[in-house]
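All protein chains but one are shown in place.
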Amino acid sequence: MNAATATFSLSRIPSLDKAAVWIVLALLLVVAGLASDAFFNVKYLANLLRQATPIGIVAVGVTFVMLLRGVDLSVGAIVSMSAVACALIMNGKPENLVPALLATVALGAVIGLVNGLLIAYGRVSSFILTLGSSIAIYGLVQMSTGGTARGVVSPGFREVMNSRVLDNMLPVLVICLAAAVAVGLFLQSRTRFGRHVYLIGASPEAARLAGLPVLRVTVAAYVVSGLFAALGGIALLARTGVSGTNPGEGMEFDVLAAVVLGGTTFAGGRGGVGGTFAGVLVLFIALNLANVAGLPFATQLAIKGFIIIAASAAHSWLGRRGSGRTET
Amino acid sequence: MRLTMPAALAAMTTAAFLSLPAHAEDMDLTKKETYDQIMTWAAEPLDTSKFKKDGDLKIGVSAGYLSNAWINFTGQSIKYEASLHPEIKELKITDAGFNPTKQAADIEDLLTSGVDAILFWPVDEKAILPALQKAHEKGVATINIGYNFMRDPAVTSNAYVNQWDYSEQVATEFAKSLDGKGKVIAMLPIAGSSAAVVQLAVLQDVLKNYPDMELISTEYGDWDRAKAKQLTENLLQRFPEIDGAFSPAGQMSMGIYEAFDEAGRLDELTLSPGDDYNGWTKLVAKEGKWGSVTSGLEVGREAVKQAVKILKGEPTTTAVVVKTRYLNPEEAAKLNEPDRPDDWFKTDLPAEFLPQ
Partner (left out) sequence: MRPARDIVPSIGLQPIHWALLALVIAGTVGVPQFRTLANLTNILEQSATLAVLAIGQSFVIAGGMIDLSVGQLVGLVTVVACMGFEAWPGMGWAVVLLSLALAGGVGLVNGELINRLRMPPLILTFGMLSILQGCIFLLTDRSVGTVSPAISFLATGRVGGVPVSLLLVAAVAFVAWFVLERSVFGWHLLAMGNSAESSRRAGLDLRRLTRLAYLASGLCAGIAAMLVAGRLGTGFPNAGNGLELDAIVAVVLGGMPLKGGKVSIAGVLGAVLLLGVLNNLLNLYQVPAFTQILIKGLIVIAAILADRPGRRAQPA
């Protein structure tokens, strides 16, 4: 978008850059351990992960869009829509559980498809387009529900999702997060889609000239983003039940922050799902520490801002060093 | 431009020595006396003669936001009540989506449409005043349905739920059910909102009578079940002992309940009464304890009735006050509609006026 990001290279991600967020995470864990004895309690960590599950799942999907230098601001609205629609379809009946989950995921994927088609073939800015679709989705949810989340969750769904397995230690929701991250990692490194995303993100022009299916991959990335956002909405529903028509409000920005922290910073083709996962953890641990330390809300907001800027600056600095480029 | 702007403005300061719009009286929301004063004001007669209008009526509603269930039910109650008055020919509802500048524009647009009265709940009580001032100058009646009582020349009347009484009923029952002792947390709405300010003040006031009760943490859950749950999870990590949670809003109480449940510490927990939120009364029915205080949903209908009285020039008081009342667990459980969703309020609206 400007001088700092205008150049790109086809080289793989510099290793130092990739490690940055994990180093930050390790440091943060040390600080957290020093600050509170309770921190390394397995239950505590499991709890933290469970809180991070909805955002974490959404962030996995958005990572692919951001690897392509795009952005998806509609995920917050898709999360809201999914939580509301899923409960509506469930309608309190156990037999509706599976259809509801499938329909919700399909709905998310369809919205992603529409976003992707318009962005890829309409050649428009993803920022504005997904901003527009987020407003439209919110309007649709409000219209179709009359402003109250009228759904009733199927019995058993939340009970199972909120239970813990393995000696009552590992929450089921955390397993879902781990599964989402695993699927993300698989997509990223074991599929042609993943390889194409990196190549196109690194240099759209070169990728096009090399005959890569740029448009199709772009559409697919938004479908993945919409699909994971729907899964995130289901996770949110599982975690907290029906709570209003806009439970995902503003989540797109937290997700954006987490992905950026993880090293996927619009530079194109740099970063990935692993870093995003670490980024989500960094964000949640930092805010949790601030909470436990009793810092006021205002300070927490400011800290969040500083972390985002500092982490992104670190990535860009390491990125330049790592790839041995001098620029601007 | 940087240099000329201030110069021009300085010139204007001297040139345009306009009087400031009259400001609402700043009320100290944390003092019981304020609410006694409000009740006295509310009972004063209102001169409706200058609003008297013959023939059809047009009523505008400026919603500061329409994004939660309670507000939506209030909106639906307004529509229902309006349908019972054949003289009301038009009802226009605008939604400012928490943006005070949009609310000012909405009110201007309602005035352009020629409404005779505007019912409103403000995004912010102070920020809405300049727009209400315009309505006042046009002779349009303005009726506040917001959380706070507003006393200002630009506000014709209030339909009001006494928040001190409401919170006091919750806090008193809470203290009683804890036998006046224990470590408690408070789960309040949005930080800085008048709801949060009042509820905390009342709780602290009531706790003065119970020296063995200790408020160990105050949290702001933004009326959000998910957020309340997350905050409680953190508190459960922080404090080995929590005996009770003060939470007047039912949907947040549900988040607290779940967090305790999942931490295996449900037997520790005593919750304060919640409100008539359906998810909460379901929980009361299931647990057989804790009860509810009605939230005053009637206020929407009362506001329309008040508007009609004012526009017909009939005698009325400065404000209509909706009473809240404590329901013990048995009575509260009866409010519960098990077939309805959690995100729902008990109401006597006919089916076609329920949110859909």
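General observations
Chains here go by letter, A and B, matching the order in which they are written, and residues are numbered from 1 within each.
What we mean here is this: contacts are C-beta pairs under 8 Å (C-beta built on N, C-alpha and C of every residue); 3 or more make two chains touch, one makes a residue touch a chain.
A quick note: this is a predicted structure, and the numbers were derived from the prediction, not measured.
Note on the undisplayed chain: of the listed residues A:Ser133, A:Ser225, A:Thr240 or A:Thr276, the one touching it is A:Ser133. Looking at B:Lys53, B:Lys92, B:Arg238 or B:Lys305, the residue that reaches the missing chain in the full complex is B:Lys92. Within subunit B, the residues in touch with the undisplayed chain are 1-2, 5-6, 9-10, 12-13, 16-21, 23, 63, 66, 90, 92-95, 97-102, 104-106, 108-110, 112-114, 123-127, 129-130, 191-192. Those residues of subunit A that touch the chain absent from the view are 1-7, 68-71, 118-120, 122-129, 131-140, 142-143, 146-147, 204, 218, 253, 256-257, 260, 265-267, 296-309, 312-313, 316-317, 320, 327-328.
The criterion applied here is as follows: only the chains that are shown with their structure count from here on.
Per the touch definition, subunit B reaches subunit A in the complex via residues 66-69, 71-73, 75-76, 191, 220, 224-226, 229-230, 233-234, 237-238, 251, 254-255, 258, 262, 279, 339, 341-344, 354-356. Against subunit B, the residues of subunit A that register as touching in their complex are 38, 44, 47, 51, 87, 92, 142, 145-152, 162, 236, 239-247, 288, 291-292, 297.
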